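The complex appears here minus one protein chain, its other protein chains still in place.
A and B label the chains in the order they appear, each numbered from 1.
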Amino acid sequence: MLLTQLAVAGIQTGMLYALTAAGFALIFGATRVFHVAHGATFILAGYAFLEAVQLGLHWSLASGVALLLAVAFGLFMDALVYRPIQKHEGSFFTVFVASFGAGIAMQALIQFFFGGGFATISVPLTRAAEVLPGLYIAPVFWVALAVVVVVFAAVSLFLERTHAGLGLRALSENPELLRAYGLSARRLSALAFVLGSALAVPGAILTTVTTGIQPADSAHVMLVSLAATVVGGIGSIRGAALAGLFLGLVENLVVSVVDTQWSQAASFVVLFAFILFRPNGLMGRAGAR
Amino acid sequence: MNTPVLLSARGISRSFGGNAAVQDVTLELHQGVVTALAGPNGAGKTTLFNLITGHLVPDRGAVELKGASILGLKPHRVALKGIARSFQDLRLFGSMSVYDNVLSAIEPTPWLWQPGGSSGAAARRLQVERALDATGLAELAGTRAIDLSYAETKFLSMARIIATGAPIWLLDEPASGLDPASRARFVKLVRDATAAGVTVCLIEHNLDIVTELADRIAFLDQGRKLAEGRPDQILGDAELIAIYFGERRE
Partner (left out) sequence: MIAYLVNLATLIAIFGIAATSLNLLIGYAGIFSIAHAMFFGIGAYVAAQVALTVSPDFLVAALAAAVVAGALSLCLALPALRVRGEYFVAASLGLQMMASTIFAEAHSLTGGVGGLVGIPPARILGFDVASPDAFLVLALACLAVTLAVVRTLMRGSFGRSLMALRDSESAAEAFGKDVRALKTLVVVVGCFFVGIAGALFAFHMAFVNVESFTLEQSVVLMAMVIIGGAGTLTGPLVGVIALLSLPAALSFLPFIPATEIGTVQQFIYGALMTALMIFRPSGIVGLSRGAR
């Protein structure tokens, strides 16, 4: 039963990773910005939700606040950090360092106001019930599952059916096509940041109510998103989501073999192995070199 | 065409994702001869260079230097065998000075320092100075490559090649966009080199330069070699000229 229990935990972690990583991959795919401040978006949303609930807002309104702040931060980064850099030089590393710096600054800011420890709120959803002998599942698992399915369906529909969604995919595949669609690359890049940042919000809220959130999660989320994007294949949103799920599973399942302290390192062993032996990832197009 | 074949590519092909970029092309470069590769954009000329220099590996075919295969060698190994090339987009070492661009081009050893001690270093300095004099860049020796004017970057690209002393030059549109005076200087550079025995293969769109420099022309279109011969033969062929100027037959 332990293995099943771990798998359930792994799927739950993995689903949240999948959403967050898909956001990162969407932004990277459309804009070629390695948005490592995505981790900061995640904790910003988590703390915003927490604070709003503690101020007495209904959870749905609090989620709205979290969404708003996350999107605002994404747009801020796009308009005031990445665009000016890309205008004058725009080497990959310059953008990366700027993003990294902004992520650190945001994390420090949150730590300054809310402290460095875990923060959480208890909700009835997280009380686990025994669904099978020895297998405990909290209702939040089903909530997470539903949220993930709905969000992914919505995002897929958007990317495949709408004019702007097609434009976003064109942006990542062939910027020349944009002109044919009559869309502006600038607006689309803003759209990518809106969508990508919004994708971090469900994971942030669910993490806050289940395990609790801390400023240091910023780095962890950033690393997981990055790992999932590479393992999934740079440029593939679906690949990143799949890899996020996979990494969540690996992190939890290795606990049955080694001590828990090693579980996070397991993700990075996977990442490192992929880069060395399958740099195009699970679903990526060629182009690692 | 009585000089021996120095470099040959026989029956080489390469495709990218199902599109054949170069198909069964054979090219022979004779010692001291200037061969021009002509043809419309996308004909596979630059790909052919990349296949010879090891920047790309052919799917099929053979590449031989003085009868010995150089197929599958890494680009730096090919370079060390005496094949120097330029790039259409130049690929200068932008942050380095003009002098260092040329000097670095003739310091092949990857280890912490070059062999040969101070006499070797002095010899390399002399080589650099000669190349800079030949290309008229001596006064700009200390300028960073990214601060040069367009024509100067073209000549710096040439200076790197001249300095190597390589017996084979592969030049990818070396004179495109040059003003007439610079073009004349460029033509003289290549003439001086061939007089000294250098074998040149150049991709060039400007037919004036081609007629002025080339001893032979190989005409490529859509990855295939359509014809090869003396300039008057090729340039006198109305059909080839029509393809060249884009009046493609169906």
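The definition used in the following text is that a contact is a pair of C-beta atoms (placed from the backbone, for glycine too) under 8 Å apart; a residue touches a chain by one contact, two chains touch by 3 or more.
In this text, all values refer to a predicted model and were calculated from it rather than measured experimentally.
Student: Which listed residue (A:27, A:44, A:102 or A:119) would be found touching the missing chain in the intact complex?
Tutor: Missing-chain contact among the listed residues: A:102.
Student: In the whole complex, not just what's shown, which of B:10, B:66, B:130 or B:144 touches the removed chain?
Tutor: Per the contact definition at the top, the residue touching the missing chain is B:144.
Student: In the complete complex, which positions of chain B touch the hidden chain?
Tutor: Chain B touches the chain not shown through residues 53, 55, 74-76, 79-80, 84-85, 87, 91-96, 100-101, 103-114, 144, 146-147, 160, 164.
Student: Suppose we count only contacts with the excluded chain; which residues of chain A make the list?
Tutor: 28, 34, 81, 84-85, 88-89, 91-109, 111-112, 116, 219, 223, 226-227, 230, 234, 259, 261-262, 264-265, 267-269, 271-272, 275-276, 279, 288-289
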